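Missing here: one protein chain of the complex. Every other protein chain is in place.
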Amino acid sequence: MQAAFLEQLKTDYLGIDYDVIFKSIDYLDKPNNEEWIPEWGKIEDALNNGLSLVYSGTEKDAKKVLTDANAEVQKILDEYWATHK
Amino acid sequence: MSFSTGKRTLSLARREALWAYAFIAPWTVGFLIFTIGPMLASLFFSFTDYNIIDSPRWIGMTNYVNLFHDDLFWHALGVTFKFAVIALPLGMVFSYTIAVLLNSKIKGINIWRTLYFLPSVIAGVAVALLWGRIFDPKFGILNPFLEKFGIQGPGWLSDPQWAITALVIMSLWGVGGNVIIYLAGLQGVPTDLYDAAKVDGATGWQRFRYVTLPMTTPVIFYNLVLGLIGTFQYFTEVYVLTNGAGGPARSTLFYNLYLYQNAFKYFHMGYASTMAWVLFIIVLGLTLLIFRSSELWVYYEGQIKGK
Partner (left out) sequence: MTSFKNPKADQSRFTGIQTQSLLLKSVTTFILAAGAAIIMIPFLYLLSTSVKDRDQLRQSPPPLIPMAADTVNINGQAEPLYEVTMNGQVRKMALIKFRPGGKALFVDPANPEQTYELLIADQKELRHVEIHFENYPDALKQMKFNKLLVNTLLVTFLGMAGMLFSCSLVAYGFSRFRAPWLNVLFILLLSTIMLPSQVRLIPTYVFFNKLGWVDTLLPLIVPQFFANAYDVFLLRQFFMTIPLELDDAAKIDGASPLQTLMYIIIPQARPALVSVSIFHFLYAWNDFYEPLIYLHSPDHWTLAVGLQTFNALYTVNTNYIMAASAVMILPPIILYFLAQKVFTQGVVFTGIKG
């Protein structure tokens, strides 16, 4: 079925190198476009924690989750900048 | 016994000692390179800010202070202790009971032993993956099974309240490893003690309480100490089931996992070293406590206590 889809794409949109597109899928968001942020590992974990609070149904107040996550990320960054001027 | 033909000839004892040291050299060298050296180095790192790329930067007690104020540190300790307090006693009771059952002289006992030991030889990763699917509230088999009894099963691994319980259940599946040790301990109880007890008119339960149990306290002690240390090293199953995040909502953020995140995800090597040494001290303290208490409840062969 994928082959038929590909053929359709090739006729609909001419002159595109589909090889590049399919190979580049492996590199989607790698490296993450936000990786340059200091302490990215810690921040990502804090944000994911917020997400999991919502997904698991523990926190039903989305605004609270966002505020808490924001505070946590801010704290991480503050700590970082305090020691890396 | 030394031959005094001059300094060139070594005494027999001397020669024996040199051979001994030579043979254990692989271990002594390894001990220095892979144990003492790293331990001292990590103690050093714990006073620095180190991210592996730049050289360590001395910051004194900052890591320890930050650790004390780190909510996640206390949370991780809490999670680990909670798991230990539930899983250890439960596991020990389970495995001891199973060992007693497997010690009976019934036909085909070897088949049962084979089956019960089997789960303990399987990879942590595979076990975690398998049980992760079993616990799935929609497509797993645990919740439908509970439903047959009218119990509405929780989300298990996706419910922060139940995640730890799920891990405990999973760990009970692999008790086989401990059962083997208890079984060996049970089989080591001298039978003439049982005979003497029978002559004294002791019932089965009394024989268990006053002969079996006391005589197997060394094995219980061994399993308790190693079990405690093992709990603080719990990593593989948690990592696999939560993709390294300790979720849901950090409810399974074990100490070892948080340490791993700090060291190899955030590259806070100094901070992680601090965590490692704090862990070492905690484990050391608990182990010493258990050792001390063992004088009260562990009976070694040759000791005469009580009945």
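Letters are used for the chains, namely A and B, taken in the order the chains are written, and counting of residues starts over at 1 for each.
In this section, contacts are C-beta pairs under 8 Å (C-beta built on N, C-alpha and C of every residue); 3 or more make two chains touch, one makes a residue touch a chain.
Note that this is a predicted model, so its numbers are computed, not measured.
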Inset, instruction - Taking the whole complex into account, name the chains on display that the unshown chain touches. - result: B
Legend entry - Hidden partner chain, touching residue among B:L88, B:V211 or B:M275: B:M275
Inset, instruction - Specify the residue from the set B:N66, B:T165 or B:T236 that touches the hidden chain. - result: B:T236
Inset, instruction - Using the touch rule from the top, list residues of chain B that touch the missing partner. - result: 13, 16-31, 33-35, 37-39, 41-42, 45, 52, 98, 101-102, 104, 106, 110, 112-119, 121-126, 129-131, 133-134, 138-141, 144-145, 173, 180-181, 183-185, 188, 192, 195-196, 199, 204, 218-219, 222, 225-226, 229, 232-233, 235-236, 239-240, 243, 256, 259-260, 263-264, 269, 272-273, 275-277, 279-280, 283, 287, 300-301
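Methods note: only the chains that are shown with their structure count from here on.
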Inset, instruction - Would you mind pulling out the distance in Å between where the CA atoms of chain A average out and where those of chain B do? - result: 37
Inset, instruction - Would you tell me which residues of chain B are touching chain A in their complex? - result: 49, 59, 66, 155, 158-160, 245, 247-250, 261, 265-267
Inset, instruction - Within their complex, state which residues of chain A touch chain B. - result: 39, 41-42, 45, 48-49, 52-53, 55-59, 79, 83
